[in-house]
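A single protein chain has been removed from this complex, and every other one stays in its place.
Every chain is named by a letter (A, B and C) in the order it is written, and numbering of its residues begins at 1.
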Amino acid sequence: MAEYQLEPINALGLSETVDAEIGLVRIVENNANSLASIAIRLGNEKKFSSSARKLLGFALPGPGESASSKTYSAFWSAPNQWFVEASEKSHADIAHILKEELAEMASVTEQTGGWCRFDIEGKTVTSMLERLCMLDMAGMKAGAANRSVIEHIGVFLLCRREHEAISVYGPRSMADSLHHALIAAAKSIA
Amino acid sequence: MIIEHPLLGPRDAQEFTCLGDASLINRPDWQEDDAVNRFYEYLYLRDNPAGEHRELWYHEQGDRSWLVVTRNTVTHEILRVELAIDVARTARSKDRT
Amino acid sequence: MSTDNRLEGGLVDRSSSVRFSFDGASYTGFKGDTLASALLANGVRLMGRSFKYHRPRGPLTAGPEEPNALVELRGKNRREPNTRATTVELFDGLEADSQNRWPSLKFDALAINDLMPSLFAAGFYYKTFMWPKAFWEKLYEPLIRRAAGLGSLSGEPDPDVYDKGFLHCDMLVIGSGPAGLAAALAGGRAGARVILAEEDFIVGGRLNAESFSVDDKPGHEWARSVFDELSSMANVRILTRTAVIGAFDHGVYGALERLTDHLATAEPGKPRQVLWRIYAKRTVLCAGATERPIAFPNNDRPGIMLSGAIRSYVNRFATTPGKKVAIFTNNDDGLRTVTDLKAKGVEIAAVIDTRTDGPSIDNVTHFQGARVVDTKGRYGLQEITVEQANGKTCRIDCLALGVSGGWNPNVHLTCHQRGRPVWDESLAAFLPHGVPEGMQVAGAANGELSTAAAFATGARTAGEALEDLGFKATGGKLPQSEDDPVNISPFWYVEGKGRAWVDLQNDVTVKDIKLAHQEGYRSVEHLKRYTTLGMATDQGKTANITGLAVMAEATGKSIPETGTTIFRPPYSPVAIGAFAGRHRDMSFRPVRKTPSHKWAEEQGAVFVEAGQWLRAQWYPQSGETHWRESVDREVLATRKSVGICDVTTLGKIDIQGADATRFVNAVYCNAFAKLPVNKVRYGLMLREDGMVMDDGTTARLAEDHYVMTTTTANAGPVFRHLEFCRQCLWPELDVQLISTTEAWAQFAVAGPNSRGLLRKIVDRDFDLSNDAFPFMGCAEVTVCGGLRARLFRISFSGELAYEIAVPTRYGDALVRALMKAGEEFDVTPYGTEALGVMRIEKGHVTGNELNGTITALNLGMERMVSSKKDSIGTVLSRREGMNHGDALKLVGLRPVDASQAFAAGSHFMKRGDEASAANDQGYMTSVCFSPNLGHAIGLGFLKDGANRIGEVVRAVNPLQKQETEVEVVSPHFIDPEGERLRG
Partner (left out) sequence: MRYSGFRVIKEALTGHKGWKPAWREPDPQPEYDYVIIGGGGHGLATAYYLAKEFGQKRIAVLEKGWIGGGNVGRNTTIIRSNYLLDGNEPFYEFSLKLWEGLEQDFNFNAMVSQRGIVNLFHTDGQRDAYVRRGNVMLLNGADAEYLSPEQLKSELPFLNFDNARFPIKGGLAQRRGGTVRHDAVAWGYARGADQHGVDIIQNCEVTGIRRQDGRITGVDTSRGFIGAKKIGCAVAGNSGRLMAMVDKRLPIESHVLQAFVSEGLKPVLPNVVTFGAGHFYISQSDKGGLVFGGDIDGYNSYAQRGNLPVVEDVCESGMAIMPMIGRARLLRMWGGVMDMSMDGSPIIDRTDIYGLYFNGGWCYGGFKATPASGWCFAHLLARDEPHATATAYRFDRFRKGLMIDEKGAGAQPNLH
């Protein structure tokens, strides 16, 4: 037993999860997952895609899309590059787990600490996000995953359910600013 | 402006950073005798046409792709968008042959 | 003057009466009124003063093109100057004041200008006020500035919030008059995503202002029924109170929605307005047309307004500008006003038609081939003088005069991409030409001035657009309505003795335009700029064409030969706050917080902006009254024992791949090919032009895996540059890049006891001894019982030091653990100031030195630039101008008299030289007080500095009235041999 125990804190700097209900939307901070990026090594595309499919339980999604299995979900982030997400409880060390399976075929990078995630649900999700983001929120289908900007903050937006549920991933250092922007927009349309 | 990203479809140009003349892909050989002069021309004397212009844009707030965008500098009409990595690979393979 | 000009009927809500005030007097109007209509209904015609002559003015229009009736709306910090009374929706408690007058609207001192109009002819100020020279700024200009301007700002921060928003659609329909409604219906019924934007607070456009019927219903009722149908469609979005303000590239439109301007107060947190960015695949512009006046002597009196505006007031707002109205027209449309006024029982004083062949009207004094040549009534029209076809003049009493010179299609948005409208003889108007890609124009905006034609072209144009997009337009029966031809005989101005206004707001008269011609300002651009025609808040919506026509006549050319003025965005003025949205005050840009932010706050740290980051600048302790006390303590404590600093903000780029080594070696100018695994090296990155771009350390974690650090400021630019190198220059390399700046919380642990401290944190199986983990080593380790971490033995302070990184969410816990573990060593947290002091003491460079004009040679690092490999910037760094003999060199500076201070930004002069640009020897980049040395120290760039160690020069700083003699020394003030960091 080490002398010093390190306990993680949430992106918003608190030990409990921030959960806000404003009008018809609910904005919940999600700290439950681990993240890593994987990028194909040049010339290993074929081998990689079959190994990745075996490991993740699905074929890696194409540009602008996401996919998931029971354990893993993944979204496209750049040509030949994806973010893979899994429960922190089971996959705290997700980068190492992926590396063991995909070594030589892919470059794996730990990303859990780099991001904060807010899950937004409710009837007015689209109205709320169209005050923030230049993507076509009303036209966004379930499974869509796009990188864009919210109030000068680079984010990923994942559509969980069309017009109903969206997850926003932002740089962890900007979690407060991002959360503030989301709350302000929710109040605007409430 | 809207740039038709080859992989992601139409995206607001605000997500991108513009670098300029796509000839920056064609970096000279450092070992040529007149390398300094070649690099000078490469870096400082870029195309600046009033009309069709091939230029580099970086999807900074998106997928981090560098794109080669063919755009009319008078009307701003965009005629073609390619992934720069494809353009560069083609250019490099031509160099070698 | 009548006090109640309210008529029967109209679209105001008589069950909802609204109290408001103008210039302190209280009035009552109805919901559905504008401020202008309510004032007119109360018999108030005088609403403003003109710009130059301060002439008394009333509304000319009933819409956004209004030049005259500008007021200051609301009070205190919500004051909105220059607000058009003709578009302000009346609300209970509305307060408005007139502007550009002193002391009152009725008695305005500066109306004295109106007595000497000849003195203030176009451009008079370009010819005088030049002597004596000094008088311009002291006397003339302040006088002019005070007299000019219109309304005033409150001077207080705008208390309201504004939103931005983004909408996507297949078809954007701009304007909801007959053409717009027909277009929106076609789109809606075809299932397309349609946005219908209407500037007004109700849909219908002219249908609300005219008495026409549509399909046997009053026009406004038909509009209302279409509104209901469109509202029921999920694929249609109707935005009322929304002006489309600009047409930008590739189908991007700006639109301003006014959310709370019609309310007395907005709920806190609710935006006043939203600036929408609309992405439209196709756009149908149905912006209608704007009536234009005829210029004639004294045509600017309150009560003289556009004929169509009178119909708006009568039919929609149920008010007349006066009980007795005359009409002056050159076309049939002007005559409609007669019919509508009569229908409401308003007396027609006379109809003056410039045409000899216009239709005749019964039971009305009707002059054909006649013109209005003068008017009377300083604060409101009382009388007009008519010159008849036979040359005889007569005077006619009237309280209002409706003027119609024809209609100009609203081509504004078609010009925003520099399309140039073309002249149409039959309409005597400019029609859209060269419209933006994706836009089509329908209805009156395209010169289809009848209601039936507007329906037909609206539906047809939308149908074409829909088909292009792959929708099936359903067609359907067009509504039936009037289809009268346009009968117009162009007539622009009446020659006469008095001033005939063309641009009412800016007081540009026919004579001014002729004078401009006489002086050679003949192109439209010169005309505008010389006379200020069309430059007022209305952008000449009612003035430009008349002005052009006057100039055309003066030059003896046709109107199209004379030119056309195009319109620029915004279509109507937009509050600057709306363009800014939420991005103001503390929300101007996002804040980036370090992993230890919360902990640092608890320590009472003072924070400083480093780009978007907030970093702890120092940690004051109780009893410390000056920042220097805190910083000196932090520095001394760190050098004596151990200090901790959050360095997470440095950029971290993960570089992997089979060719990672080649890549790193090519982006740094110094050699990286042989860096062993588990080692770190300092890297100097050049731009292709040979200047230093950035520096940092790069660690090799595995054969094919590097982590590069960048300076805080350059994290983004360097990443972009590396992606450029990877994708555009060396696409054949197997390299993968991703930023991990945010993923790791990184702390510097510096000072002689840093190893001792870390031994308590790093898990025991890792050997921290100097032999096992020497200077510039790196390793993946575990800490505090198994948490994976990265450890680098690097030093910015010059002490024995480490940087330790853990996944970011553990950063807060780690700093607390480090502090706890360090208690026995009196561990001290230090901020960016102490960091800066220690790096200057050590001679490390940062952004102050790496200012983009500095070469490796300037830094004394020229030997690092490898000539044996291809790397970015090496070739051009060989240019002669960057390698001359007395190039600037980085040196250290210390005061000859240790008690003296100096400042960064000082310039170096040789002793005995006059302080001048010619004698400049270089400049000071960084300065601090070194608590270790007990005096100020500095870094700077000095000509040939490396060969001048020991020389005494002067650091001159005339800006701050400082001059200090300084000795040139090595930039390494402390431990120049580097023994400490290797210890």
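Structure notes:
The rule is simple: a contact is a pair of C-beta atoms (placed from the backbone, for glycine too) under 8 Å apart; a residue touches a chain by one contact, two chains touch by 3 or more.
All figures in this text were calculated on a predicted structure; none of them were measured in a lab.
Interchain touches from the omitted chain, evaluated on the whole complex, reach B, C. Considering the full assembly, C:575 is the residue among C:575, C:658 or C:733 that touches the omitted chain.
Of the listed residues C:362, C:771, C:823 or C:880, the one in contact with the hidden chain in the full complex is C:880. Considering the complete assembly, subunit C touches the hidden chain via residues 51, 78-82, 116, 118-119, 121, 124-131, 133, 136-137, 141, 144-146, 148-158, 160, 162, 164, 246, 248-249, 252, 254, 275, 277, 416-418, 511, 515, 518-521, 523, 525-526, 529-530, 532, 535-537, 539, 568-570, 573-577, 579-581, 583-589, 591, 608-610, 687-691, 693, 847-848, 851-853, 876, 879-883, 903-907, 915-917, 920, 923-927, 956-960. Remark: the residues of subunit B touching the chain excluded from display are 1, 12-14, 17-21, 37, 40, 43-50, 53, 55, 71, 73-76.
One rule holds for everything that comes next: only the chains that are shown with their structure count from here on.
Chain pair with the larger contact count among B-C and A-C is A-C, by C-beta pairs in contact. Averaged C-alpha coordinates give centres for subunit B and subunit C that are 29 Å from one another. Those residues of subunit B in touch with two or more other chains are numbered 12, 64-65, 83, 85.
Counting partners per residue, subunit A has 134 as the residues that reach two or more other chains. Residue ranges on subunit B touching subunit A, taken from their complex, read 7-9, 12, 14-15, 61-65, 83, 85.
Residues 1-11, 13, 31, 37, 39-43, 80-81, 93, 96, 107, 109-115, 130-131, 133-139, 151-153, 171-178, 180-181, 184-185, 187-188 of subunit A touch subunit C in their complex. On subunit B, the positions that touch subunit C within their shared complex are 1-2, 10, 12, 17, 19, 24-25, 27-28, 30-31, 35-36, 39-40, 43, 56, 58, 60, 64-66, 75-78, 83-85, 88-89, 92.
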